[in-house]
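For this view, one protein chain was removed and the others were kept in their places.
To keep things simple, chains are lettered A, B and C as they appear, and every chain counts its residues starting from 1.
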Amino acid sequence: MNLTHRHRLRVIYAQTDRMNVVYYSRYYEFFEAARSAFLRRINVPYEQMEREGIFLPVVESHCRYFRPATYEDLLTIETRLEDEPKVKIKLSYKVYKDGVERPIAEGYTIHSFVNSDLQPVEVPEAFLACTRKYTGQVLEDEASP
Amino acid sequence: MNLTHRHRLRVIYAQTDRMNVVYYSRYYEFFEAARSAFLRRINVPYEQMEREGIFLPVVESHCRYFRPATYEDLLTIETRLEDEPKVKIKLSYKVYKDGVERPIAEGYTIHSFVNSDLQPVEVPEAFLACTRKYTGQVLEDEASP
Amino acid sequence: MNLTHRHRLRVIYAQTDRMNVVYYSRYYEFFEAARSAFLRRINVPYEQMEREGIFLPVVESHCRYFRPATYEDLLTIETRLEDEPKVKIKLSYKVYKDGVERPIAEGYTIHSFVNSDLQPVEVPEAFLACTRKYTGQVLEDEASP
Partner (left out) sequence: MNLTHRHRLRVIYAQTDRMNVVYYSRYYEFFEAARSAFLRRINVPYEQMEREGIFLPVVESHCRYFRPATYEDLLTIETRLEDEPKVKIKLSYKVYKDGVERPIAEGYTIHSFVNSDLQPVEVPEAFLACTRKYTGQVLEDEASP
């Protein structure tokens, strides 16, 4: 689908550890903030999906860390949807730091579509329609956070 | 009621920040771990209370920080229930660090008993019975975490 | 000094708990994000202060929670500096949720100015100058996060 979205965020003190770098698990919170912004941007009503009993738990997560980030750094999380989701959806992330050309980290998350009993369900048509509409595009955050 | 409980925990790397001290909000997770251990210890079936639709959200929290804690430090969180809960329950905490006599931090949390619509309810009798049974005692963690 | 700053943020999934509300300690991360944005906005070079050996650890924190917030909610954290800092600085926070008139939470943090041995030091003149320059103003976030 080659659908890309860029999310901007600023590292806060809470996210650093005593090595003076962002603690490794915090990147997964960055990924989540980025994919939430991405889904909002392409009008996937994820909050409503949950109210209708469809959830997207993470079934696999991965990250490689190339260079550190620390307090006050401005980061861009680039989320990418390569393949149309079937039972699962895979999102890839590249983390860029202002002033550094190459990504400082990259990773992915894989999610299942499940019902409230955590049983797999088909990808909702509405979800697919949202992703198809933006195929091949590179999107940015909206003005509001 | 003068009911006291001591919970032991070890600081992990994730809880430190780049000042090489435990980040201030993490003390509130320590308080929560301590009060969960306390409620388990006096046989309050909190998990079951929630299944029956009674919740204990925090309505107020406070902490003062006297001396820092860092990675690997062994802490004792002393939870104290002074007064029999009415509509609300107040728990006080003192944080001790191994090798330091006086508390390194202290604080409190106040909780409301509410139903699943977050409306106030009376303190369940079963809850009161558990606390009364241990009035005046000083309890320790059980062996299992 | 009556100096006010408004910081906008969006609640992510990580910040919710199984009661479907923002977990109570996460508000202290909101406060930190807000005061970092505030200090940047009035040009306090906090990151540089730390490199010169002056730190601002939290010595006291407090929050009252009136109404819940949850996933996707848009919040405004209003940070207020009432009194000129002496040895300590006190910042107050009000948390507003889009669509709700009154604050859903409010709290404060008190910080000491200390050196790298955590010994109290005087408030840097540069710090005071930044706050005085904006006395009585109401500031907003800049466009970038």
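Annotations
Going forward, a residue touches a chain if its C-beta (ideal position, glycine included) is under 8 Å from a C-beta of that chain, and two chains touch if they have at least 3 such contacts.
What you are looking at is a predicted structure, and each value in this text was computed from that prediction instead of being measured.
Looking at the complex as a whole, the chain kept out of the display touches A, B, C.
Set against the missing chain, the residues B:Asp17, B:Glu32 or B:Glu78 yield one that touches it, B:Glu32.
Listed here are the subunit C residues that touch the chain not shown: 13-14, 16-21, 23, 25, 70-71. Looking at subunit B, the residues touching the absent chain are 8-10, 12-14, 29, 32-33, 36-37, 40, 46-47, 71-72, 74, 143-145.
Residues touching the missing chain, restricted to subunit A, are 19, 21, 24-26, 28-29, 32, 55, 57-65, 68, 109, 118 (touch as defined at the top).
The rule is simple: only the chains that are shown with their structure count from here on.
Although subunit A and subunit B share one sequence, what matters here is the overlap of their interface residues, and that overlap exceeds half of the numbers used. Here C is the chain whose Cα centre lies closest to the centre of all protein Cα atoms. One simple way to say how far apart two chains are is to compare their mean CA positions; for subunit A and subunit C this gives 27 Å. In terms of their C-alpha centroids, the spacing between subunit A and subunit B amounts to 34 Å. Residue positions of subunit C with contacts to 2 or more other chains are 29, 32.
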